[in-house]
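One chain of protein is taken out of this complex; the other chains stay put.
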Amino acid sequence: MAFCTGCSLLCDDIEVDFEGGKIGRTMNLCRKGRGHYDSLCVDRLAPTVDGSEVGIDDAVSKAAEVLAGAENLLLFGWGNSTLAAQKVGVEMAKKLGCVIDDPSSYSQGLITETILKGELPTCTFDDVRNFADVSIYWGDDPSSSHPRHLSRFSYFPRGEKRQRGYEEDREAIVIDVRKSPTAEIAADGFFKIPPGGDGDFMGALMATLGGKIPKVEDKKKMLNLGTKLRKSKFGVIFTGLGLAHSVKGELDEFVSLVGKLNELTRFSVIPSLGDYNTRGFNQTLFDETGHVDRVSFKDGVNHGPEFGIAKYLDACDAVMVVGSDPAAVLPASLARKLAKIPMVAVNSHRTFTTDAAKVTVPIAVAGLEAGGSALRTDGVKVEFDAVVKSDYLPDVEVIERIMEAV
Amino acid sequence: MVSVMEIYQLLPKTNCKKCGLPTCMAFAVGLLGREKTIEDCTPLVEEPKYEKKLEGLRELLAPILSADATETGMIIHTEKCYGCGNCVVACPVNVANDPKGTAIGRGPVSGKAILIVEDGVVKCVNVDQCRRFGPEKVLCSACIVTCPSKAIEFI
Partner (left out) sequence: MAGAKEVTVVTYRGIFQEVEEALGMYSDGYRDQSAIVSLDGGDIKELGVEDGQPVILETGSGKVVVAAKLSEDPHPGLAFMPSSPWSAQLVSGEVEESGFLDLKSFMAKVSLSPAKEAVTSIEEIAERIKAP
């Protein structure tokens, strides 16, 4: 059995044959996972300095040189890193007294932090499979981003208290601006909202649950939803980027809604996080500092928007990006800023970011070429072994070597 | 199972659009999904320099083209399939035959599952077990309505 680090579900029932270094037949691996496996032989990163290929040792020492010379250093990425590498990364940020951040700062960091603080109730996917009778996908399209979400955990499987299948035993509700592939499956359970309309929807649902008539166009549909939620025994809300971006860093109303639902029945929240180990990084940094992202170790522990990559690019004079591709994701003006800062990029593959880096250091693909552990998006720890031999170094070894050399 | 990449390797890779599709990759997907035929690629069939590729492609696709839709009339449009396994887990036959595997959301463990995910896409095996098979067939649609991309249909 092999593991898949293609998304944060970390599927653990994969069968794979290797045919001369290439991926042969795979079983149980979804299409996205298959792409992840096939990428093993595509666009692999070479160790480079200023665009010229060098040996790995030279790349590591040059990387250390870039980092050591910096006054305001940013360590960014970490969602596609093993727990061990993340731990060393946080250690390094502490040691060097610099800023550490991850893509959570412009995605679901706030939701995850609220969960870790215990202000939003959560549960594991195994609880979902065994007990949940309502799954709400809010600004979240796991069919596209986490393809086996519905089949392994949240809608289709049989579980301890869910023996009769999805038609009788479970409800799927989708709240989204777009009729996504997940919304196609939910059929009548799809609530289409306008962009930025999540707050209004929360208000209307809150009113409905409070026994008032909601101020929405389709009152009957909303009242039906209220009844369904009130009657449910165990509901779960899966959050996605759509919700995170719509509430723009203001989670109070959502927390109140989940609180209200918990007065009536039992409801949990699980975020659908992007990279395979985003949850791991958030937890690792949280354990150390009480925050999931945007932390500066310059004078003790400081946290705030000024330490998020979007703002800190103005202040920083060197960056190390590990297993992430901010140059492809950030708004062009910020990507241009990033590209002008002396950068070390650690990645298994060539990306927009590695192309803009001064120094690139290749690593093994975790779960295939290197073992390690990670936290699934519901917070459950998953450990995996390497399934194929490789000359690439595991990420933790590379980060450790860079840290030692600095 | 033939992959899109294997087919693509045997195409002219000129993206000439003569088949009506924008790229040779798209045509490869069309061939695999049986929405296009080899003959739709006129350069491949007509230009002698592609003779070897044409021969290889015919050989590669022979098993696909001869096997018609499975005997239940099920057609899987693999080019649309996400490999999510919703149909695999929702299929009532899989639930009955494979209670410790597909029924609880995992890969099959019994060898008796009729829908499985192989090479990233769904595949129908043991077709005689499908509820739509045989004289006492039922018009079950569990695998159709659970699909996020309308990749399964029955003809």
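Every chain is named by a letter (A and B) in the order it is written, and numbering of its residues begins at 1.
Definition applied: contacts are C-beta pairs under 8 Å (C-beta built on N, C-alpha and C of every residue); 3 or more make two chains touch, one makes a residue touch a chain.
All figures in this text were calculated on a predicted structure; none of them were measured in a lab.
Visitor: So one chain is hidden, and I want to know which residue out of B:27, B:50, B:82 or B:133 touches that hidden chain in the complete assembly.
Guide: That would be B:82, which touches the missing chain.
Visitor: Would you mind spotting which of A:147, A:271 or A:323 touches the chain that isn't drawn?
Guide: Result: among the candidates, A:147 touches the missing chain.
Visitor: Which residue among A:218, A:250 or A:404 touches the omitted chain?
Guide: A:250
Visitor: Taking the entire complex into account, which one of B:22, B:111 or B:134 touches the absent chain?
Guide: Considering the complete complex, B:22 is the one touching the chain left out.
Visitor: Can you name the residues of chain A that touch the chain not displayed here?
Guide: On the chain A side, contact with the omitted chain comes from 6, 31-32, 34-36, 38-39, 42-43, 105-106, 141, 143-145, 147, 177-181, 195-196, 241-242, 245-246, 248-250, 294, 304-306, 308, 310-311, 327-337, 339-340, 351-352, 355-356.
Visitor: May I ask you to list the residues on chain B that touch the chain which is not drawn?
Guide: 15, 22-23, 25-26, 82
The definition used in the following text is that only the chains that are shown with their structure count from here on.
Visitor: List the centre-to-centre spacing of chain A and chain B in whole Å, with centres computed as mean CA coordinates.
Guide: Averaging C-alpha atoms per chain gives centres 31 Å apart.
Visitor: Note which residues of chain B are touching chain A in the complex, please.
Guide: Residue positions touching the partner: 1, 81-86, 88-90, 92, 95, 99, 103-107, 116-121, 145-150.
Visitor: Which residues of chain A touch chain B in the complex?
Guide: 13-15, 25-35, 129, 143-144, 147-148, 150-153, 155-159, 165-166, 181-182, 184-185, 187
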